[in-house]
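Accompanying notes for the structure given below.
Complex shown without one protein chain; remaining protein chains in place.
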Amino acid sequence: MSTNLIDHAIPQEAATILPERITRFPFPFSADSYRYSTNIEPALKPVSTEAGGWGTRLLDIDEHYLQELGERAAVLQRDPSRLQVLPHMRPAVWDAITTLLPIMADEHPETMSFERKGDSCRWQNRLHNLDLEFTAGVDASLPAEPLLFLGSQIQDDIALLDQRENALWLDAGLVTFAADWSLGFDVGMKFLEVHGPVPRVHDEQIITRAQQFLMNLQPGEKYRRTNWTMTVGRRLDTSTETYPEWAQDRSAVVTDPALPDRLHLRVEVQHLIRLPHSGAILFLVRTHLLSLADIARVPAWRERLGRVLAELPPDMAGYKGISRYREAASAWLLAG
Amino acid sequence: MGPMSTPPSRTIYATFGAEAHSGAGPETGHQSGTEFRPDLAVGQASPDSLKRLKDVLNQAYVGVRLVIAGPSADILAARAAAAECGMVEEEMTLLHRVDGHRRVFCAHCRATTSMPEASAHEIGCSGCATVLSVSEHFSRRLAAHLGYAAHAEEAA
Partner (left out) sequence: MTATALLAGGLKLQVAEVTAQTPSITSITFTDPAGGPLPAYVPGSHLLVQCGDGVNAYSLTGSGRSPSDYSVSVLRVASGAGGSAAMHRLRAGDRVLVSRPRSAFTPMATARHHLLIAGGIGVTPMLSHARAAAEWGMAATMIYMYRPAEGAHVPELRELLDTRLVECTDRGSFRQALAEKLSSQRLGTHLYVCGPAAFMESVLASARELGWPETRLHSEPFGTPELDAGQPFRAKLTRSGIQVEIPAGVSLLEALEGADVGVPNMCRKGVCGECSVAVLRGTPQHRDLYLSEDQKASGRTMMCCVSRSLDQELELDL
């Protein structure tokens, strides 16, 4: 198959032989430095990158589908607290189900279909060999707790926010692939409190603006943003709960000759949707991991990520948990 | 009991810690003469004392206000209990006595540990004995600060 030799010999042709995990990767940087901003844009807008493009689907399904959903189930088995539904969020959960399944069927007609008559629904998902009839609003008609069920069909982590008292409240979620935070701890918080640990954004009014924007969304409106950090290994579960299991990798990777294969750029494509019936805000987080070795196969990405990592202010690097290895990573990328 | 038997616009006083009047009985109203008598006076925010607060609130009608006085850690736990009864922020007044005492929630084993002083940044978890780094991240529902393994990134 493709070898590095070929990539280097004819870089112009590289794009044609790059694997999908690279061509479809949502590379998040458009400049050589990165700062927080209220980076919200309409959903479904196509984005082209130096390696290909992404963004035309709300629910992205890729070759990791079954494996990631298997991992989600295993995480939940070990730690059921990754699912949190405050009682008043039941209608919002159902709203998310009856909103997302038809979208997923529309976007993936070759493997999925959804039919609905009144409250009677039929959901078929050939990737799971699933043919399910259920009644919207009736928990017992699903094979699992409703949000667990939704989380078994889509790769995204899910959060639901209630709007009241002039604020948004994170009152339900199914989050197994968190980038160093804990849903079990955060559930029940206001949007501003959720973002308490993030540096800079409060002084810069970024989060208050985002909340205002979200509170003004009308039913059915869909937006998205990206967020990024780095992870050692293809580890999706970097929740605060399991921090002791993966924390040491952050120091160990610095001197590891395998750093380019072990270290991954972790990009979250986050969707923000006002649900039509409950009026809740649905927040979806789809996590993509790509190793530095893969990133380096796209010369523009190699250089830009190298520069971003070198330039990132210490408080942001510290918050993202990349301080120990970002210099090593940047040096490797820029040595190209 | 007719619906009008509890006048709607009334205030429930709950005091915690040293503020708790030893002599005050429950549900006795408040200002009598010069002596202040809270509706609920308890030492600490424990499951038992919070249940007593909830029992009072579950009997109350909209229009009621709640004043909670005492050490921050206790009254924040009381606020969470009141919110569970359907009380909103606008109906509660918190009178903090800042004594540095904090409750710390362990992200790894979910136990809550009492931390005597705010100046400490680390504490041993009462559940799993991990040394926890205590963050400023605070959950209003758990009425506790987030604690996570303090030295986990250092080489073993």
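As written, the chains take the letters A and B, and residue 1 is the first residue of each chain.
Everything that follows uses one rule, which is that contacts are C-beta pairs under 8 Å (C-beta built on N, C-alpha and C of every residue); 3 or more make two chains touch, one makes a residue touch a chain.
The structure displayed is predicted, hence computed values, not measured ones.
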{"item": "Contact residue for the chain not shown (choose from A:P143, A:P219 or A:G318)", "value": "A:P219"}
{"item": "Omitted-chain contact residue, chosen from A:R78, A:R126, A:R164 or A:H202", "value": "A:R164"}
{"item": "Chain A residues touching the omitted chain (full complex)", "value": "37-42, 88-92, 95, 98, 116, 118-119, 136-137, 162-165, 171, 205, 209-210, 212-213, 216, 218-220, 223, 276-280"}
{"item": "In chain B, positions touching the absent partner", "value": "3-4, 7-9, 57-58, 60-65, 85-91"}
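Just so we're on the same page, only the chains that are shown with their structure count from here on.
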{"item": "Inter-chain centre distance, chain A versus chain B - centres from mean C-alpha coordinates, in Å", "value": "35"}
{"item": "Interface residues, chain B side, partner chain A - complex", "value": "88-90, 105, 107-108, 110, 130, 135-142, 146, 148-149, 152-156"}
{"item": "Contact set on chain A toward chain B in their complex", "value": "81, 165, 182, 184-189, 193, 196-197, 240-244, 247-248, 250-252, 324"}
